[in-house]
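Notes follow the structure.
One chain of protein is taken out of this complex; the other chains stay put.
Let's look at chain A:
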Amino acid sequence: MRKTFGDRAADNLRFVIESCVGKENFIDTFPNKSNNFCCGGGGGYLQSGYKEERLQYGKIKDAQIQATGATYVIAGCHNCHAQLHELGEHYGAHYHVVHIWTVICLALGVLAPSERTYLGPELQEVNLPKTEEDDE
């Protein structure tokens, strides 16, 4: 966001997320948008071999997320997803990391059980797509 599309795009994403989960269930990080911190999954970090440094780099991001108390974190891309997932495990946090398409499909009621790998147990049964058995 900071690098290319700016805060307007960050606001658009917040609109999408709030529409899916409800405004009352969205907790922003501090600081946010262009002032936010990078998680440390980008720039080649994941393949650079500097794992210890990468986890140290991500400590600030993990602390930011833990401070929100949120159960789910939505990652911006595949690299963020991998890094945030690893940060949570490394620092003993309890948040799940998901992609935005998972949240959208969950809200639309079209997320199949096989597409819920990153959801916690409490969301496995929520808003499941209707099956033929349901109609009978």
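Criterion: a contact is a pair of C-beta atoms (placed from the backbone, for glycine too) under 8 Å apart; a residue touches a chain by one contact, two chains touch by 3 or more; residues count from 1.
Here is the rule we go by: contacts and distances are computed from a predicted model.
For the chain that does not appear here, its UniProt entry gives the protein name "4Fe-4S dicluster protein", which is one of "RNA polymerase sigma-70 factor (ECF subfamily)", "Pyruvate dehydrogenase E1 component alpha subunit", "Cu2+-exporting ATPase" or "4Fe-4S dicluster protein".
Residue A:I60 is the one among A:A9, A:I27 or A:I60 that touches the chain not shown. When the missing chain is restored to the complex, the residue among A:A9, A:I27, A:A67 or A:A112 that touches it is A:A112. Touching the missing chain, out of A:G44, A:G69 or A:P121, is residue A:G44. Contact between chain A and the absent chain runs through residues 2-3, 34-38, 40-45, 47-50, 53-54, 56-61, 77-79, 82, 99, 101-102, 104-105, 108, 110-112, 114-115, 117, 129-130, 132.
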